[in-house]
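Reading through the C-alpha cells given below for one structure.
A single protein chain has been omitted; all remaining protein chains appear in their positions.
Take a look at chain A:
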C-alpha cells in the first residue's frame, strides 16, 4: 500500500508523501511540477479526443475555452441554483448546466457530454495519483484528500466519490486547516492549549479557520475547527490582475489606445505582472518593459516602459488585504475573542509570501504569533500526507481487528465499521461547522429546520443522535436533510433527501425515530426506526433528488380568515370529540381536549401565526386520529352518497363500529382502510364541506407541535 496526501485546490493541487519512520515529508512532482493546475481540457486532433489535465490543459485553454474546466471545486456538490454556481457561470467560459434526470446539482459540459463535478475532479485526482506513482516508482493505492472547512455534507461526499472514481481508497477526507495544523503540529515543541488561526490565501480563494489545539495525556495533539469564514472570490490571482490592469492603464494614458482586447498583449502583460509581483517581494521597485507590446493609433507597435514601486503595489492590494482582516474580525467576534486570545497564526497559500500580506497579519496579531516556518504552498498536502501514512486501517470496535479503510464490515467478526476509529489515529478531531438536521412540520409551519447533529460535533461520532417525529402523510415519508444554522429550513442548504414508503403493517400514528451519525469521513449514516416494531431502515442520502419546493406565501387577508377558520375548527373538533370519543384511545382524547383549551386561548390572545399553527393542530386532531377520524369522514361522505355507494359505506361504517366494540383491532384496521378507499372515491366526486388537512408531501411532524 502506498498512501499520499492530496491538497485538491481550487486553482492548483499539491501531492505529498510522508515517511513515518524517519518523520520526513516531501512533495511529489507530477508532470515535472510541484504545483499542478486543477484544470481539465480536451485536445481534439485527427478525429481523436485526448483528455488533458494540469499544466497541458491550461496551456490549451485558449484553444478551446468551452471545453476547459477551471476551478471545478467551486461546483462540487452544489446545486445549479446556488449563487456560487451562478457566479462561476458568469466568470467561466465552459458550460455549467443542471444535472440529468431532475438532479438539481450543477454539472459541466465537456465535449457535449454532461459530467458531474466529481467526475472532473476524479480526472484530476487520477492524474495526480498517476504522477505520484511515477515519482515514487510504486502504485499509489490510498489517499487522504483535503477539503475546505466550510464544505458541507454533499460537497464532502462528492470529493470522496471523486477519489473513489479515481481508483483510490480514500482513507480520510480532512479539513484543509486541520491538515495545515498537523503539518505545523508535528514540528512544534509546545502545542498545549493553543488556539490557532489558519489564514489561507490561495490563488483564487481566501479561508480563515479557527482551531483549538491541545495535547492529551499521551502527548497526542487534538485539533478542532471551531469557526470559519472567508471569501470564495479573493486570492493571489487578484493581485496579478491588479498589476495587469495597471499596465493597461499605462498604455491607455501614454498611447491613448486600449490593448486589453489583444490576447498576445494580455499574455505578455500577465507574465510581466507575475514576475513583477515576485520581484517586489524582495525589492523596492520593479521595471516592466514590454517591447512592441501594443498597436498604436498610427498602426506602429508601442513599448511598455514603466516601473511599479512596492509602495504602489501595496496601495493597490491594500483594500483586499484589509478585507481579509475584516473577515478575521468577524470570526473572532463570532467566538467573542480578540486577537490576544489567538496563540498561533498559520500562514497558508502562496499569496501569504507577499510582504504586505504577512506584515498586515503580523501587525494585527503580533509578530511573534505568526508562524512562517511552515511552507505555505506545501503544508496542507504535507499534513494530509502525514495523516495518510499514520493511519493504517480501521480498528473493529468489537474484536479489535484492523481492517482496510475500504471495508464496511469487519473481516473477522462482520461487525459494522461505521463508527470505528482509524488505527494509528493521530487523534485529530474535526468538528461540524454547521448543524445538520431535517425539514419537518411544526404546527402549521412546514419550513421548520430541526437540527439533529448540532454545530461543533466532533466526528467520528461514538453513537447516533436520535430525534422523534410523527407522520403527516400515511405511509409515505420524505426527509429532506439540511445543513445550516437558521430555524427556517429554506434558509439553510438542502443536502439531499430520504424518501420511503412504510410497510402496510406500520400504524400511521406511530412515532418515527430518525437517527443521524457521522463516521470518520463525516459521511452521514441515517437510520429510521418505528419504536415498538422491528422496522429499521438504513438509508443513504440521495443527493440527486429534486429539492424541496419553496413554501408558498400565505394568501392575502389570511389573518381574518385564520380566526374564522380556527373558530370553525374548534366547533367541529368539539363535536368530533362528543360524537366519536369512544373510538379514540384515552391519551388521544386527552390530547384533543387540551388542544381545544389551547385553541380557546389562541382565538382570544394569540398572533396570526400562532392561530395558523393551532388551526393545523386541530385539523390534525380531526383527520389523523385513527378509526375516529375515518368514521367522521365516512359519516360526512355518507350524507352525500347515493345508491350502492351509500349502502357499501354504511355497511363498512357498521363493520368498523362492531369490530371496535368487540375489540377486534385487526378487523378495525382492515375495515378502516376499506372505509378510506370508499370515502376517497366519494370525496373525489364532491364532499366540499370537510376541509382538507394540509398536504405535507410526506414531511415528518415534530411530536411536540
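Just so we're on the same page, a residue touches a chain if its C-beta (ideal position, glycine included) is under 8 Å from a C-beta of that chain, and two chains touch if they have at least 3 such contacts; residues count from 1.
The working rule: contacts and distances are computed from a predicted model.
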Exercise for the section: Would you kindly match the missing chain to its UniProt protein name, picking from "Cytochrome B6", "Nucleotide exchange factor GrpE", "Peptide/nickel transport system permease protein" or "Succinate dehydrogenase hydrophobic membrane anchor subunit"? Expected result: "Nucleotide exchange factor GrpE"
Handout entry: Touching the absent chain when the full complex is considered, from A:252, A:278 or A:301
Key = A:301
Handout entry: Hidden partner chain, touching residue among A:62, A:241 or A:411
Key = A:62
Exercise for the section: Consider the whole complex, including the chain that is not shown, and state which of A:49, A:264 or A:318 touches that chain. Expected result: A:264
Completion exercise
Contact with the hidden chain, among A:32, A:549 or A:663, goes to A:32
Practice task
Identify the residues of chain A touching the omitted chain, counting contacts across the whole complex.
Solution key: 32, 41, 43-45, 52, 56-57, 59-63, 263-264, 267-268, 291-292, 300-301
